[in-house]
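A single protein chain has been removed from this complex, and every other one stays in its place.
Chain nomenclature is as follows: A, B and C, assigned in order of appearance, with residue numbering initiated at 1 for each chain independently.
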Amino acid sequence: MLRMGVIGYGYWGPNVARNFSSVDGVRIVSIADRNPDSLKRAQKAFPGIELTEDHHRITTSPNVDAVAVVTPVSTHFAIAKEALQNGKHIFVEKPFTSTAAQAEELIELAERKDLKIMVDHTFLFTGAVRKMKDLIDGGELGALCYYDSTRVNLGLFQHDVNVVWDLAPHDLAIMDHLIEAKPEAVVATGGNHFTRHEYVAYITVYYGCNIIGHLNVNWLSPVKVRTTLVGGEKKMLVWNDLDPDVKIRVYDKGVDIQNRENVYDLLVSYRSGDMWAPRLDQTEALKLEAEYFLDCIMNDKVPFNDGKAGLRIVKVLESVDKSMKNRGELVYL
Amino acid sequence: MLRMGVIGYGYWGPNVARNFSSVDGVRIVSIADRNPDSLKRAQKAFPGIELTEDHHRITTSPNVDAVAVVTPVSTHFAIAKEALQNGKHIFVEKPFTSTAAQAEELIELAERKDLKIMVDHTFLFTGAVRKMKDLIDGGELGALCYYDSTRVNLGLFQHDVNVVWDLAPHDLAIMDHLIEAKPEAVVATGGNHFTRHEYVAYITVYYGCNIIGHLNVNWLSPVKVRTTLVGGEKKMLVWNDLDPDVKIRVYDKGVDIQNRENVYDLLVSYRSGDMWAPRLDQTEALKLEAEYFLDCIMNDKVPFNDGKAGLRIVKVLESVDKSMKNRGELVYL
Amino acid sequence: MLRMGVIGYGYWGPNVARNFSSVDGVRIVSIADRNPDSLKRAQKAFPGIELTEDHHRITTSPNVDAVAVVTPVSTHFAIAKEALQNGKHIFVEKPFTSTAAQAEELIELAERKDLKIMVDHTFLFTGAVRKMKDLIDGGELGALCYYDSTRVNLGLFQHDVNVVWDLAPHDLAIMDHLIEAKPEAVVATGGNHFTRHEYVAYITVYYGCNIIGHLNVNWLSPVKVRTTLVGGEKKMLVWNDLDPDVKIRVYDKGVDIQNRENVYDLLVSYRSGDMWAPRLDQTEALKLEAEYFLDCIMNDKVPFNDGKAGLRIVKVLESVDKSMKNRGELVYL
Partner (left out) sequence: MLRMGVIGYGYWGPNVARNFSSVDGVRIVSIADRNPDSLKRAQKAFPGIELTEDHHRITTSPNVDAVAVVTPVSTHFAIAKEALQNGKHIFVEKPFTSTAAQAEELIELAERKDLKIMVDHTFLFTGAVRKMKDLIDGGELGALCYYDSTRVNLGLFQHDVNVVWDLAPHDLAIMDHLIEAKPEAVVATGGNHFTRHEYVAYITVYYGCNIIGHLNVNWLSPVKVRTTLVGGEKKMLVWNDLDPDVKIRVYDKGVDIQNRENVYDLLVSYRSGDMWAPRLDQTEALKLEAEYFLDCIMNDKVPFNDGKAGLRIVKVLESVDKSMKNRGELVYL
């Protein structure tokens, strides 16, 4: 039985606690939050467990095997470090840390202590992303050309981070998961009409193999959009995460290049075939991720969403900030 | 009666000829095209007029008052120059020229000869763009924050130009028309997986007054998208040019910033009100533009889509190419 | 303090209990369900209250002032009658009863005992229906012409009722609420390819004032549709209940009839103006309904969704069944 403590019971914490508690072999033993109202809600959902405003009670408790850190990103490092120092596995909300240096220190500490780190890149466990992974790895799309995501809505302006740190980690984690080639450099631009933090950002990630990634994130859109285009040499797909019924559409469309030797003379012709929308597994993503966390600990597996994955995302986020600050500076990763 | 010659009768030329011929006070007197099949179609539509494979017959004809240049962009300069030298007003397909230097030479020549140049930025005459212009100029949206356009489809790879010169002139002309602030610099990134020309590009235009513009153009999209978000301080709008029924939606949504003095302490709250979709004028845009061309010549008006407007767009296109070549280099305009 | 018992804690019961318990002045004191699993869930949500498999404990309890009957329709009458006989107000799931005779008996009993009946026509409390009510009563649409609803999905075939008794009560209650004219007759057709109960039905309701209503209900549709068109002489609206953002659209479209005296000579012309989507109140409908139930009891008001409203819906349902059985027989109400 894995005994877990959950630190942070605001917006996302209740989902984390609920899903971990539904896994056979996991027991939520303690929940910490500074906000008494949050603790009241925790008590209602988990009557009888320990509740505390002091998260040190969890990070240092002898009765806790693993800690879920579901707090603002600026606090991740200190809490996670203390948990690791006290011998606990950690499950950390994304983005992993505020800086790459922090992430590296946590990874090194976990390795020394032989503990697991999992970063909560929830989207990787959705039916949609798992299906895209299968399609790409199975060669259905052919060699990738681009990944282009729009993730905009009228969103909460946050005080401590810009729109990039809020919305981009989703797509960056998905791209890290789907694209085999390495990201080489980023170029980012953004706007901060109202506040010191950017409300809109446009991020290009250059990958090897001539693959290009692009993210459009915006807190000031009148409509909510969650649409990603993925172009391959053979087929292309559209992922509309807001479609209640048909999230992934695979189009048998593309170009045929007759002569790639002499690009000055090439003949490009078009193919347009059927469209196909695979059925997606509906299991709640966080449930699968919680089971995977237990599995990795029990069977000593390295999660694919481990600290190093978290670090890769944080490095891109840092580079995006640097590029955006210098109006599109090319920042190598 | 304005006697017009049309040079180029391929894809767009027939629309130009048909609309100009429908204007009272304009007569199409001659059509030139190198392709005999195109001339055959021209004869069917305009029986009895002069048809020729040699466009010099038009640019030098004493019976022609104005010339419509509807040929590939690489040929615009030479044809337009000859027409101006022979005292003809010119209506030139977009983009105006291949280089800013060419555009400047034509503008100077036209001024010396007291002739009119109109660049065919057709979109400025659509009901949708005219309505957006009214809304923005009338203060309905408040101060502009951003203009963000996605213009993608499975498109024809062209041999002589990249996707930017093909698709971006539309939005660049619209932005030039709608945004009062001056563009200051561009950052562009792109991908050219298949050929030497980019098939996808992401363009950021920095304007004064903290306004940001962004274009996403792509020839390799499985779905066609023509959607633009325009964010203002008071309201925001969505322009979906593919919606047969409701192209413009104005959202009474936005943020209220309580305290802009102390940005560290600001309170951002949300407004969410009605949505409203104004009825748009359905008149064919090119018809209105043709009438405007005649009006500008007859009444000696300076068209807002004159050679200088065409030059401004070409300058941005050149800067985009330069920025894209250097992977997002900041290029000042 | 109104002390309530809830009978039935399956799919809808938890929502009823949760919303009533959130109303100041209401306390859930007892929950009954035959299914031990349901009672376990009830215990989790309402620790400390009385739980029982025997609903008579609630209908006869001296500590209960009002009873919510959230059981299959075939059981409504017996439970509701017992509750009324024991002096309890009742809140009954829709459809009110299995027959009009049962409804009449309950209404008469409640009147004699001076007790309130409310039938749970939840949709009447949604922001969308309240807005439509305002628009129609305020004359925005002009005189009504038609109400046309499509309510289809891949649904659960039920053993005890057909698709009409499952899906049509929603629209019938809304039509009863919105249309001032009286329903005069129904014509219904249906199909029962698989089972003895119809899986699809098409229902026409003839109203006075030349208004026509139509419902399309189907358990065997590959896609979920919840769309209603409402046509008025001045304007028309579309209610798409599945649109997460914009549920109600009012179109300034219609016909102008120049000469209604001589119908053989009339001139019909078209108007097409703006579209407008009012912001809707987002409050949970059942919450408002629970507050209204308390208000009606405390202040001795007659709810608009009282037993008589429930009876009117049941009468239409009975007529629909009769008409459908006789393949479209005209059944007067």
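Rule of thumb we're sticking to: a residue touches a chain if its C-beta (ideal position, glycine included) is under 8 Å from a C-beta of that chain, and two chains touch if they have at least 3 such contacts.
Bear in mind the structure is a predicted one, so any value in this text is a computation, not a measurement.
Within the full complex, the residue among C:W12, C:Y202 or C:F304 touching the omitted chain is C:Y202. The omitted chain makes contact with just one of the residues C:E50, C:E104, C:D148 or C:D243: C:D148. Listed by residue number, the positions of chain A touching the unshown chain are 246, 252, 272-279.
Residues touching the missing chain, restricted to chain B, are 47, 223-224, 242, 244-245 (touch as defined at the top).
In the full complex, chain C contacts the hidden chain through residues 145-146, 148, 150, 152, 154, 156-157, 159, 185, 187, 189-196, 199-200, 202, 204, 206, 210-212, 214, 216, 218, 220-223, 229, 231, 233, 236-238, 249, 251, 253-255, 257, 260, 263-264, 266, 268, 270, 272, 323, 326-330.
In this text, only the chains that are shown with their structure count from here on.
Among the chains in view, A has its Cα centre nearest the centre of the complete protein Cα set.
Greatest Cα centroid separation from chain B: this falls to C.
Spacing of chain B relative to chain C, judged by their CA centroids, is 53 angstrom.
Those residues of chain A in touch with two or more other chains are numbered 223.
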